[in-house]
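Note sheet for the following structure.
A single protein chain has been omitted from the complex, and every remaining protein chain is retained in its original position.
== chain A ==
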Amino acid sequence: MAPGNALRQSNKWLFLHAPQLLLDFQLTLQAPAQQQQPQALVCQQRQCLLQLNSAAQQAGLHPGQSLAVARSLCAELEVRLYQELQEQQLLRQLAHAFYQDIAQIALFPPQGLLFEVRSLQRLYGSLAQLQQRLQQRLQHWQLTASLASGFSPLAAQLLAQAGVNIVTGEAELVTAQLGQLPLSKTTLAPEVQKRLTGVGIQHVAALLALPASSLSQRFGKPMSHYLAALRGQVQAPQHYYRPPPYFYQRVDLLSETSDWPRLVFVLKRMLKNLEDFLCARQLCTRELVIDAHHRNKECTRLHIRFAHDSWQQADMLSLCQLHMERQPLQTPALELSLKVTRLRPLRAEPQDMLTTEHGRWTPAELLSRLQARLGETAVYRLGLTSEQRPDRAQQSVRASQKVSTVTVKSRVRPLWLLTEPEPVAINEFTRQWGPERIDSGWWDNHHLQRDYYIGLDAHARQAWLFRDQRGWFLHGWFG
């Protein structure tokens, strides 16, 4: 069977393979000088190298090498454990970034993404334009990755994983490239590969040239399924990526630190990602949760609330800075995570646009800044309740709360209220007005029965006094 015959179809798929996803990302968080140091991620179980930066590669190291050999070749090699979960998380983020350009993305953990591109041809005009777009994104992420087209998901995957960069609409070109792949680059089980080599099949081309029925007779059903998938004759259902309804990012700081400038550096990048996330969905937030993860301790949680809708990196960063200046980290942190679960639609508020001139803040922005540095309880607005009891007739309204409007009967009340009534000697006051009896709260445990008076003190100031069974108290001041 001529391969072209079965494969006469356009390249519908594009596969992105980033072999150093985790390491590349870690490098972007480092200062340039540190990036030049040879670094590697190692597998804990097999004690071998998995991902290497360019400095390590120049030192003659390559993936798969055992750690002992690597150490003897390159003494200054900086080694970290490979974290599979982190890479998965990262892949999801990457998918999210590409979600801006491509609607149908399937995750191929740990390092691959499959894009369905045929439906995008009309949008981008040509594959070349789409490719350009994707390359820009890769550059932004500073990722080394290979990008390969394919008429089937598997074909594209095999090419990309083999490190072939080929973006084309021509199925023939893909077939040619695919044919050159040795069997070791396929995802066939090792024992099947061995048997195939045993019968003299070295390359994919030879495999594809054989009739499917005889192969399946000899190698069983799985083999024919594999080939059908490779040719694109069966379409395995893909689970396309759907962006999560919240934002979460966790970043390894690479070394323990409680150093503020370094944390800011990392936080800045995370907030930039958050901004992209929010912008793409036209959302904003009023709440960030930043966790600093320590080595042997519960993580330190920083809950940052804004009084206004926020989505810009600079805005959020300045508020986070104020927060962190107020509560510096006591213990050095290993990792930093940022979580935003409460998202709200971004609305232009016409009222604000009209009233705020250029360079002026809204009251909510001011409150956000103030409470970021001074603490949440340090800033509040006045509010009324419908309570009769003087202490409860007012409430402080937190910056992020809405003021509930209650209609309250207006009574003669002082402008100042003492938080705790102060016992006084009544003969120092001159009674001017009263009494007003307040008898309320018998239904809960704070029954209150008081007679209120207005009296003048020695300085002729008007005081709000009351008498109850315990005696005379000063409760407020007029003026």
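The definition used in the following text is that a contact is a pair of C-beta atoms (placed from the backbone, for glycine too) under 8 Å apart; a residue touches a chain by one contact, two chains touch by 3 or more; residues count from 1.
The working rule: contacts and distances are computed from a predicted model.
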"NADPH-dependent 2,4-dienoyl-CoA reductase/sulfur reductase-like enzyme", "SOS cell division inhibitor SulA", "Peptide ABC transporter ATP-binding protein" or "NADH-quinone oxidoreductase" - which is the UniProt name of the missing chain: "SOS cell division inhibitor SulA"
Residue touching the undisplayed chain, where the options are A:169, A:243, A:383 or A:441: A:383
Given A:214, A:327, A:432 or A:449, the one touching the chain that is not displayed: A:432
Contact set of chain A toward the excluded chain (per top definition): 356-357, 359-363, 365-367, 369-370, 373-374, 377-384, 390, 393-396, 403, 405, 408, 410-419, 426-427, 429-433, 454, 456, 459-462, 467, 472, 476-479
